[in-house]
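The complex appears here without one of its protein chains, the remainder shown in place.
Right, chain A next:
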Amino acid sequence: MDISTQQTDTDDTSPPTPPPPPSAEEKRAARGATRPGDRIFLGLSRGSGIFLLVIMAAIAVFLTYRAYLAISKDEANFLTAFEWNTSLLPPKFGIAVLAFGTVVSSIIAMVIAVPIAVAIALFITHYAPRRMSGPVSYVIDLLAAVPSIVYGLWGALVLVPHMDGLFGWLNDYLGWTGVFSWDQGAPRSMLTVGILLAVMILPVITNVSREVFRQVPQMHEEAALALGATRWEVIRMSVLPFGRSGVISASMLGLGRALGETMAVATVLSPDFDIHASLLNPGGGTFAQNIASKFNEATEFGRDALIASGLVLFVITLLVNGAARMIIARRKEYSGANA
């Protein structure tokens, strides 16, 4: 083995390249491997990297193609129609209700989850007694590990029956706004979905925020403490400004999760194809939930229509996640210059 490698080594390096010094490990990697084993291995690993890119491209291409098949036969406006009748002749379907429901449920989830998640991240990094912060992180990881279908089952069979009290209270005091009016129906509504989604995205936001808060330069905090700041003032003046972009991108990762969540919404929501002003009355729908609920009775054309709605979801989550990643990447440079 040793001899053969030495031989190939001398064979390859001595004749063709006059200038490069032997230290050129990096250059060799850059201009490609020279030995057969190296070439095969580089090919394999680069190939799988390219394969990932191909998959992403294929997802976009195939979804777009099937979506085109469906949308080109759609007699209603795909973006604004309030119905989903793919078995009619001619078929009529549109995503307005789904887009509205997806955005509303995700916003509710964000409004609830982001402050709590940031607080928990602060709790872990700055407030919890040292012995507690490890177990607390673990509890949060457990929340993240629970499969979404179990959340869905819990939401439908435990959370929904417990929402009556809250809904009654909201209806009594805020019902006049219209947003919180309630007709005493089963609370399988957007607000319940939003609360359940909040529980599910909480660990995502907490984990990323926690990492960001851990990276706050010790100097910043100590400087604030030395000036006599209380713990809250340290957090407000040094931790939060440093972590702001990290928290924003963490929230967007959570948002991406909430937008695409399927089973938890499908089990909890009782859907219809209309936009309701009230968050408490059942109805509405989301992209993912609609796909899961309508899939079984869909014809091949119906499936294409569902794929078309899935394409919209794909594009939305792509934009949200891409934006989140860009913010994170920018922050890395910033903190590197700062550390």
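The rule is simple: a contact is a pair of C-beta atoms (placed from the backbone, for glycine too) under 8 Å apart; a residue touches a chain by one contact, two chains touch by 3 or more; residues count from 1.
To be clear about the criterion, contacts and distances are computed from a predicted model.
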Name check vs UniProt for the chain missing from the figure, options "Ferredoxin reductase", "Phosphate transport system permease protein PstA", "Septum site-determining protein MinD" or "Biotin carboxyl carrier protein of acetyl-CoA carboxylase", returns "Phosphate transport system permease protein PstA"
Per the touch definition above, residue among A:156, A:170, A:216 or A:250 touching the missing chain
A:156
Please identify which residue in A:73, A:92, A:220 or A:303 touches the non-displayed chain.
A:303
Pick from A:120, A:190 or A:279: which residue touches the chain that isn't shown?
A:120
Chain A residues that touch the omitted chain in the full complex
2, 5-6, 9, 25, 28-30, 33, 35, 37-38, 40-42, 44-53, 55-56, 58-59, 62-63, 65-66, 115-116, 119-120, 122-123, 127-128, 136, 139-143, 145-154, 156-158, 165, 199, 202, 206, 230-233, 235, 253, 256-257, 259-263, 266-267, 288, 291-292, 295, 300, 303-304, 306-307, 310, 313-314, 317-318, 320-322, 324-325
